[in-house]
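Taken from a larger complex, these chains appear in their original positions, while the remainder are omitted.
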Amino acid sequence: MTGSPTQLLFDPLQYSGYTVRVDTFEGPLDLLLHLIRKNEMEICDIPIASITRQYLEYLELMKELNLEVAGEFLVMASTLLQIKSRMLLPSPEEDEAGEAEEQDPRAELIRRLLEYQRYKDAAAVLGARELLGRDLFSRSLPFPDELEEKGEDQPLVLELFDLVEAFRQVLSKVPFERFHDVISETISVAERIGRILDKIDQSGSVLFEELFDEEPLTRELVIATFLALLELCRLNSIKVAQSEPFAAILLIRGNESLSSEIEYVES
Amino acid sequence: MSSLECKALVEGLLFVADGPLSMDRLVSILPERDRQEILAAIEALRLDCERNARGITLAEVAGGYQLRTRPEHAEVMRRLQKSRPLKFSQSALESLAIIAYRQPVTRAEIEYLRGVDCGGVVKTLLEKKLIRILGKKDVPGRPIVYGTTREFLETFNLKNLNALPTLKEIQDLAELPVYEEQGELPLDPSLSVPFIQPLLQGEPES
């Protein structure tokens, strides 16, 4: 079972250029599966000392070949060493003997290997399908896209990712220092603005207290709602009214007319 | 003659469409025909394509119908294409498989299952529109969750997500020991075994 890592991992008859082969493991789990298969081991009962030694030999080989070893491989190396050392501990004679089965230090690793094997197989099944653009072709003549050609009320095709990407592109063209912070903070205030306007528009007016009658009322929510309220007042979008001192505070829409504003946009 | 005409119309529509056409869409475009008639026309067209050694086939994909070339002609069709044929890396396929079977799924879950960083792959899959952002998960940190798209079904020639073989079926093929049903991944650092913590530290804070 021992030998130089090169012989161990790469049968020269099988792989003529092993330096290329080295790079093809998807990650530590893939490498472990490879070693298990190569040694005809059972995933469910991995000889941890042997597999650890081979795994480390492989990393050593990568190092000798001056290949970069990704962090994940190192994390797995210390995991293996840790499991190995735990296997050597005398099993603790706890009174909860029923859980002895669970105490196998390899259990989590085995679970992950089995799970990874499942998705690796699923990936192979996916890759073996008849793929559009590789095995099958359809016509590729998209209609010209134009939002401007409106008229009918057609559903919109929009992906969130496109929206974020569009924003990222915009910002990448703009001097950065002016637009770095705020985003996440702004959003919750903006969200409160939307909520308040929705509430007012639904019934024409809303009581101040009603702004705070929802959800788990967190400190942040109260602050954001209040900031939103101030912002809306500043924008003259809503008015705050009270029939007499200490009476309920009522919020109503400001007296701006929407139609004139849309015309303003056009100009 | 009417049914022949309906078949011709359906063929023309499928020919012109820039993606699979659903039955609902066909019904709304052809209000003069009823659903039954359109279904019959599709069936007749499918048979036509099979029987008469046509160069195209009628596929049922992504919840609709689409005309496609025959798989046995792939090599010749590729000669016509200017762009290089579609190719998936192992990491893209593995990530896609995980997203397809476990959606909605977070990036951390994909990385836990694959044991490696998947940010770059996820980004590429998003750009190719094979996956999409479904929303955010209701756990601390509110991570983004991902799922597959209609384009995924189109590309992988699937009628719908249920047309994917189940993991159990795949496992039986591979004759692996059967493993328990899909459960929550132990991604909460406080619950998980110590060794995955270092991986999680590289996670984006949100």
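Should a chain be cited, it is by its letter among A and B, assigned in written order, with residues numbered from 1 in that chain.
Going forward, contacts are C-beta pairs under 8 Å (C-beta built on N, C-alpha and C of every residue); 3 or more make two chains touch, one makes a residue touch a chain.
Remember, it's a predicted structure, so these values are computed and weren't measured experimentally.
Engineer: Each chain type is displayed a single time; count how many copies of it the full structure file holds and write the result as a formula.
Structural biologist: Putting it as a formula, the complex in this file is A x1, B x2.
In this text, only the chains that are shown with their structure count from here on.
Engineer: Once you find the CA centre of subunit A and the CA centre of subunit B, what distance in Å lies between them?
Structural biologist: Using C-alpha averages as centres, the distance is 19 Å.
Engineer: Under the definition above, what is the set of subunit A residues touching subunit B in their complex?
Structural biologist: 24, 26-30, 43-44, 70-72, 75-76, 78-79, 82, 108, 111-112, 114-127, 129-139, 141-143, 159-161, 164
Engineer: Quick check on the complex: what are the subunit B residues that touch subunit A?
Structural biologist: My answer: residues 15, 18, 59, 66-71, 74, 77, 81, 85-88, 90-91, 93-94, 96-98, 100-101, 112-117, 126-127, 129, 132-133, 154-158, 165, 167, 170-171, 173-174, 176-177, 179, 193-195, 198-199, 202.
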